Every structure is written in C-alpha cells, then in structure tokens.
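What you see is the complex with one protein chain gone and the rest in place.
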Amino acid sequence: MQENIVVQTIKRADPEVIAGLARCGVATVHEAQGRRGLLADYMRPIQQDVSVAGSAVTISGAAGDNWMMHVAIEQCQAGDIMVFAPTSPSNFGFFGDLLATSAQARGVAGLIIEGGVRDTRILREMNFPVWSKHIFAQGTIKETLGSVNVPLVCADELIHPGDIIVADDDGVVVVRREEAEEVLAEALAREAREEEKRVRMANGELGLDIYNMRPRLKEKGLKYV
Amino acid sequence: MQENIVVQTIKRADPEVIAGLARCGVATVHEAQGRRGLLADYMRPIQQDVSVAGSAVTISGAAGDNWMMHVAIEQCQAGDIMVFAPTSPSNFGFFGDLLATSAQARGVAGLIIEGGVRDTRILREMNFPVWSKHIFAQGTIKETLGSVNVPLVCADELIHPGDIIVADDDGVVVVRREEAEEVLAEALAREAREEEKRVRMANGELGLDIYNMRPRLKEKGLKYV
Amino acid sequence: MQENIVVQTIKRADPEVIAGLARCGVATVHEAQGRRGLLADYMRPIQQDVSVAGSAVTISGAAGDNWMMHVAIEQCQAGDIMVFAPTSPSNFGFFGDLLATSAQARGVAGLIIEGGVRDTRILREMNFPVWSKHIFAQGTIKETLGSVNVPLVCADELIHPGDIIVADDDGVVVVRREEAEEVLAEALAREAREEEKRVRMANGELGLDIYNMRPRLKEKGLKYV
Amino acid sequence: MQENIVVQTIKRADPEVIAGLARCGVATVHEAQGRRGLLADYMRPIQQDVSVAGSAVTISGAAGDNWMMHVAIEQCQAGDIMVFAPTSPSNFGFFGDLLATSAQARGVAGLIIEGGVRDTRILREMNFPVWSKHIFAQGTIKETLGSVNVPLVCADELIHPGDIIVADDDGVVVVRREEAEEVLAEALAREAREEEKRVRMANGELGLDIYNMRPRLKEKGLKYV
Amino acid sequence: MQENIVVQTIKRADPEVIAGLARCGVATVHEAQGRRGLLADYMRPIQQDVSVAGSAVTISGAAGDNWMMHVAIEQCQAGDIMVFAPTSPSNFGFFGDLLATSAQARGVAGLIIEGGVRDTRILREMNFPVWSKHIFAQGTIKETLGSVNVPLVCADELIHPGDIIVADDDGVVVVRREEAEEVLAEALAREAREEEKRVRMANGELGLDIYNMRPRLKEKGLKYV
Partner (left out) sequence: MQENIVVQTIKRADPEVIAGLARCGVATVHEAQGRRGLLADYMRPIQQDVSVAGSAVTISGAAGDNWMMHVAIEQCQAGDIMVFAPTSPSNFGFFGDLLATSAQARGVAGLIIEGGVRDTRILREMNFPVWSKHIFAQGTIKETLGSVNVPLVCADELIHPGDIIVADDDGVVVVRREEAEEVLAEALAREAREEEKRVRMANGELGLDIYNMRPRLKEKGLKYV
C-alpha cells in the first residue's frame, strides 16, 4: 500500500539565498516568515555557536534502523542538510563518525535528526554540525526500507525536500523553497530595522519610548505605584 | 478583580553583600540559609562558568507575551537581575538580543526566566547571563498587561522584588533581602570551615575520619566484609 | 531482612585493558560487546570532550542521603570510578567539590551518579569528570545506611563492583570484568575495520558500495524515481 | 506572506467505510495500512472504552487562542471529527462544555487536540469523546486568526481535511481519504485472519506453532536450557 | 535561621461560599477570578467525577518525610483540604489509607499533594479524594520538622492557609479567602450567562453568531474559500 522510493531530483534554492538565511539566523528567519516553521524545542545542537543553512534532503526510516542514511548520502550535493525522521519515536544513535565522514566528503553541511546521534565528540572535531533530539550510543540495524526525498514530519514541522533548513543555537527553522527569497528579503529588512533599534537601546533609550508603548499601556490600565 | 501594577520603588540589599553572595555561589548560599530557596532544577544557564548575584526585579506576564519586559527594564538599576515568570507555562522566546542590549545598557546583571529565551549565541557574546527553562526562537506578542515588582512564584519559589538572586552553573537560589547579611555571614563561615576540610581531604584524609563517622556507622549496623 | 555491607575486596580488570577501553570510547565498546550495557540516555556529562574508563566501586544509598559516599571513597583505588544509585529517585546534589577533592586524592577517575551533582564548575576546573542524571544544589543528609560494592541497578543497567565503566560524550557503558579483554580485542578489531572504511568514505566512496547494499535494497523493493 | 483561510468544501469518505474503520479500531487499522499514521502516544482519551471514526475537519490556531474553534464548527457536518493543532505548543484548555454543546448540536463525533481540554467531566457526561495532550482549565483568548481545513501536523502526523481519524483507548490513527476503502478491506481481512488465530490460541495452541516459528528460532541460534 | 511552626488558628471562608465554589467547578472559578490561581497541570485526581472545595490547611515538609501530615491533621476542621508541598521534589508516597482514615475522621474533605500518594484503591473506596503529582508506594520517614499553616508554593501557586481550594477532573485552583465571595458571585453570574448560551448552542446556533464574531474575523482578514 505504501512504496519506498528515492526521489533523485529535487529543486534547490539559490545558494546565495541560502547563505543569506544562515547569516540571519533562526530567530530572525522565523520572525521574517510570520512566525512559522520552527521545529520543536527538543531539537538541540551538539555544538555551540554554529549557524548553518542548506537544502533539505529528507530521510524517512524505521525506528532503530539507519539504512536509509546510506541511501540518502548518495542523493546529497554540497551544501545540503540531511533531515531524518523515524516513522516512530526512537532514541537510537542513527548517525556517527563514519556516516559523517561520508556525508562530509560529499559536502553535506549538517544533520537534523529527530532521533539519536553518537560519536558526538568526533563530530564536533570534524566540524560536522548536528541538531538532534537525543544523544545515545545505541547501535542501529539495516533491515527496513524507508524513503528519501519525500515530504515528512520532523519535530512537529512538515518538511519538503529542497526546503531550506536554518539551524543555530536557538534551534531549527524550515523555510519553503518557493518563499526563500521573499523570506530572506524580509529577514534582511528586519535586521536593518533591528540594528537601528539596537543602537538606540545600547545608548540607553527604552523600548517603551522607541516603540511608543506608554499610551497603550496607560489605556489598558497599567498603574505605576 | 486584579490590578496590573508597576511598583517603582523597591528596597535593595547592600551591593557588597550581594557581591559576597555571588562569590559564595549557589550551593554554599543554599546551605547557609538552611537549604531553602533553590529554584527548580530545570532552570539552566545558557552559558558556562558564570556566577552572578543581584536584586530581583520581578516580572509577571502572560504566556507568550513579553510586553512587561519593556516596562520592567525601566525599573532596573545597575546590578539588578530580571526575574520573569509567565502566569501559565510557555516555552516561547520572551527575551532576545534587543532586550538584552537595552537591559545591559541599564546595567542589568542577568535574567532568570521560567520560559524561553532566544538569540542565545549573541547573549553569550554580549556576556549577558541567562538562566531559563527553555531555549526557543518562537516570537511573542505585546497584548496583555502584567505586573512589575510584585511577589511571584518562579520555578517553585516565591520571590519578592529586592530579594537577592544568586545563580551559577548549579542553578539559581533566592535569598530574602532581610536575611541577606546573615546568610552571607553564615556562607563565609561555611566556606572557611570547608576550606580547612578541603586541605585535609586533598592530603588524603577521609571524611570518615574528619567527620568522625565511624562510630555512628558501626552503631547503625554497617558491616565490613 | 536486608543487611548493609561494605565489600572491601573486589577484583579489578587489568589497567591496560581498562585504558584501552577508554581509548575506544562508548559507541565502539557498546558495539564490540554485542550492543549491550548502555546506561540510560539521561546520564549526561557535566564536561565536554572527556573520555574515561575505570573499575566500578558501586554505592547504594537512600534518596537524598550521601553518607555512603564517604564510606565508598575509602574503598577506592587509583583509577576507580564511583557508581552511585539511590534506592529511590532523587535529584538532590549528592556530590560536590569536597567529596571530589577527597576522591581525587585517592586517584578516583570519575563519578557516575543516577542523581544530582553540584559545584559543577569547580568539578570541571578540578578535571574531575562526572556523568549524572541531574544538576542540583539541594543538600543531602547523612542518616541512612546503604551498601558499597554490591551489585546494583544504575540507569537501567546492572553493575557489579569491578565491572569496567566507560564514559564519554555519548554516555556511559558497562563492561563485565570477565569479558573486558575479549571486548577490548573486538573493539580494537572493529576500530581497525572502521578506520579502513573511514578512509574510503573520506575519499568519497559510498557506504552503499563499501557494504554492497545495492542488491539487497533492490531486492527489498526500493524504487529510484 | 501567509493567509488565513477557511476551506468550506472538503471531500469526505463514504460513511459506511468510516463506520467500518471505527469498528476495527486503532491497532488493526494501523496494521492494515502498513503501520503508518499513528499520532504520538501522548494523545490520550479523556474517557474509557470509546471508539470513534470520522472525517477530519482540521483547525490550525495560535497557542492559547481558540477563536478558530468557533469558525470550524460551522464547517462541520454530522460525523466529522475536529482536529486541532496549535502553531506552537500550548497546554491551555482550548475546548470545554460550551463548544462541545455547539459541536454536538451539529453532529460532530469527537475532538482530537494537541493541546488542553477542560470541563472533562461534563464532556464525558455528554458522551462527547476527546483525545488530548493535556487536561488544563486555563482559559484561552480569541485574538489571532488561524485556518480551517488546511493540511496540518498534529502529534507528529500530517493530516489533511477529509482524512479519516480513528480513535480509541489505544490512541489515534489517521487514514488518507483516498486509501480508506482499501485500508478497511485489509483491516477486515486482518480481523478475519486474527479471529481464526484467536480461537486456536484460546484453545491453548501456541503462536510458536501457529506461526511456525520454531525452525527460524533454531536457525537463529536460540538455545533451550 | 528558619523556624518550624504550627499556626493553630486560621481564618476560613463562609462554608456556603465554599460549597458554592465546589458546585461551580475549577474552570468556571478560574475564569471568574480573572484566570488566576490554577495549579500546574501535573496535579491529577486519583478518582473520576469528583468535585470538592475546602479551606486550605497548608503543610510544608521535607522530601520523603511525612511527619508533618500527622501534625497537620490535628489542625484540621470538618471541610478542610490538606495541601502538602515538599521543600524539594519527591515522588514518595507521603499519604495512604491510615492517614486518610485519620483525616476523614476529622472531616477533612480531601488532599492536594505535590508529591506521591499510595493505597489509591482504598482511598477511592473510602471516598477520600486526592489530587497528586505522583502515585508511588515508596515509604516515607518521620525525621525532619516542617511547618503547618504557613504560606507555601504548591504546583506553581502560592497558597495561604485558609485560602479556598477547588478541585475537580480539570485540576486544582486556589481562591484567596478575602476574594471568595466576590469570586463566587462572578462565577454564578458567569454560569448564568453560559447557561443561556448553552441552550442557544444546543439548538444549533453558532458561537460565530452568538458572540457576533463574523465582523471582526472579516476585519482581521479571514478568507472563506
């Protein structure tokens, strides 16, 4: 009733747009696209102070089975981000240093995994960034087929192959490929607006005044005592 | 039935006492005041190896609404610590780099938030320390009034404005303002006692002997086999 | 009906074997012994990029009571790892800088604790590695007897005194003392096999080909579209 | 960048097919469609021993805001099941006895909500079945638009309007509308096969023999001692 | 530095007011007092379809120690509700059938406990209602003093002795004693307003029309397609 497929051709966004989104970071991109697209907050980085963006190569596999990881790496291009979601919850270590070596050799920019990862120290030494739900050394098997480059749900969000993944210390956000340029433009505009406010705030001006909040606070009935 | 108020004048403890508590750290202060005042263990720092203390400026706001943060910053003085608790649970990112810039401009020493925080990498770069329940980029609104400098419950503990907050890698503890001096004195005494024991232990003496535990262990029936 | 005992003599594995296991790390050792022995994934290090191995000195104590820690330190030899499990769940801070000083003076290599730990910053500064379920400053008492060097369950795994504990950023694994040599041999063999694959993968060869996965994928029905 | 819409016309499956799926129950339907479609296990019924199925009317709303519930009820027909997912996590009580009265007046068969529900005792008395992530009396607001009858992610699964929801004491499963007939046929066939086995098992025959497992167990190396 | 005290005289609200609040239930009372006072959603009843209200006799005790329960029962009058919060988290079974027998003999109406309870089947048979965070048979000790009838934090809410506790299947809410009458009046008014709406909804009228939501939905931009 269901077929396991590998979609070999996906559309990717413009690399410059992707790079721009990486520079903006998760919180800004999330705001810029109307506060949509955030993956669940249990997706945490295994490293600190790293920000990446890339085109999603999506991987759906069985709980405790990482076979499709190998299949997926062949479909990756430089700059892609692998996005793995098991079909049922699993904290197993689906990904470790060997797979990372292989992925990095193809230029994969990182991994988003709603499951476990292992060899985390080596992954950090390799500068291969990972956002995962679990860290666990438990080994996986290679028995059950899954699919590559199909739409899937990862950490509460629907992700299509070729969507742009942005990930940093605040978590992970997905941007629809077709909206990427527009989101970037809005994100940059937002950054510009924020920069001006940051300068004023750094000089001691208050948000109360910058955003002209006092009248509305008064109107709603806030009392200073 | 309830009013939303901003209390503009709060009493603060002596800055030297506060500085002393910061140097003692959470575990020692907690012991010194009779093992009271620890916030729940889900309050974790976003940075490592930072210890601060300051006077609590308390902020009560609605879930997913950070309006009162702006109101609160105006009430802060150099060395204060903002303490935010939503009126119902929320993992939203109530605080980010802009608010941190504003807070830091007024000399705010840190943030304790039973909710989410974002822009964590920038906050670390700014050396603005935060202890939070969540890290999440989800944006908040500015719709609902709350109160500033009222007593509130944050992470299982009742906190009054002007109470001293001590926070480090072990978590967060609150000290009543009126007890601060006494607690500091006891904490320093405790440190002195501990230092002497530390030297003996470093030289290989056992706690069993330093604390004279052997007779009581024997009396209670511990058997060496 | 139950006795509280301290077993003073336990067998330990060959130090060279233990050192070898530390070098192999948790994920490899776990694989080498047939994917057994992993402690639950909530056991997390308080430090980063540290890998240790040692002989387990096991400690069973009451919730919120760290008395047996003192008793256990006397039973430790250089290179041992203390393994503490409370008889019922407790997030209290059973272990801090004083106990660490004492343990380190005897050459203890680290602590595994299904409970809380405190003074984490100082422990890191001392290079005393800890894997714990909780970080919490809450103080403990010294009222109830427990046992030292008895078999116990820690984080889902049965651990005997003298078993080898291997711990790193991926978590904690236990190796039966009698199997340690065999496990090390298999771990080293596995490392050698992996090293060869790592080189091929780093050169861009795919796991699909290195492991000859394509025929089986086809046979199971995977479709490339 | 995003529009809030209410899709007023959706396709629904044949009521007889839906009724058939309700009779089969979650576990059987899940098996019959290749072990897909199960919502996360935190979706629990507020009542016991109730099994329902219906066409999904999907509702996407903001955290802590139940405005779209009112909008959605107008779109419901007899036998429909409301499926609500907030755009960010929220334990608020989005649904209570008033909304249930309104929904029941239109013949709504139940509610699936990745959030909180309240007035649970009255809902049980009304025989209005609910599967929720939370039970919490916290009131919601009506401020932010959402959408009705758009595809959404609820408890890890993608749900389209008109998909069939089956829910019972084991949880919740979604069946694609286009596959409903086929899934029902397979579920009924499975039930028939199981019934025959149930009789044999009730008579004391073992699964080991019914499924002829002994040779494969032996081949894999299981030892009886 | 801290004293352990038993306050023997507390003020209680009018029994008729308390009975009225019990009839209104948690969700209505919570709304009536401006959506304040809800205890955390992990406080769950061990029985179904029971609604109670009573004056809080507050009990602060150590983790794993139920000594103060015995002290507190002496302070209880008919209709009181015991409210226990440990000074640090504990899932131990602080309360069982013997204490319930004693409490019931004094007319205690129920127990709210941010900890564990045991003998739950017997408690149900006795019709002694309990809302707890945990169910766990683990036995407690009687070693450490606490206090009775002092203000305390239970499940995120500050509770004063004599405050009114309302508890039902939706959870637990606290009402300040001084506000009880006013809250009841508002709750009854709210019930009356809701009853009228319930009738209209039962007759098929929509909330969209009853609350005149359509213009505002249109103004905010909701599109029907």
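Annotations for the structure displayed:
The chains carry the letters A, B, C, D and E, assigned in the order they are written, with residues numbered from 1 in each.
By definition in this document, a contact is a pair of C-beta atoms (placed from the backbone, for glycine too) under 8 Å apart; a residue touches a chain by one contact, two chains touch by 3 or more.
Quick caveat, the model's predicted, so the values are computed rather than measured.
The absent chain, not drawn in this view, touches the displayed chains A, C, D, E throughout the complex. From the options E:R12, E:R36 or E:H134, the residue with contact to the chain not on display is E:H134. Contact between subunit C and the absent chain runs through residues 1-2, 33-36, 38, 40-41, 87-89, 151, 153, 156-158, 179, 182-183, 186. Contact between subunit E and the absent chain runs through residues 3-8, 67, 69-71, 73-74, 91, 93, 96-99, 101-102, 104-106, 116, 118-121, 124, 134-139, 142, 145.
Although one chain is not displayed, subunit A still touches it through residues 63-64, 88-92, 138, 143.
To be clear about the criterion, only the chains that are shown with their structure count from here on.
As a whole-number value, the distance joining the C-alpha centres of subunit C and subunit E reads 43 Å. Averaging Cα coordinates per chain places subunit A and subunit E 42 Å apart. Along subunit E, residues 35, 38, 41, 88-89 each make contact with two or more other chains. Chain contact topology: the protein chains form a pattern that is neither a line, a ring, a star nor a complete graph.
Chain pairs that touch one another: A-B, A-C, A-D, B-C, B-D, B-E, C-E, D-E.
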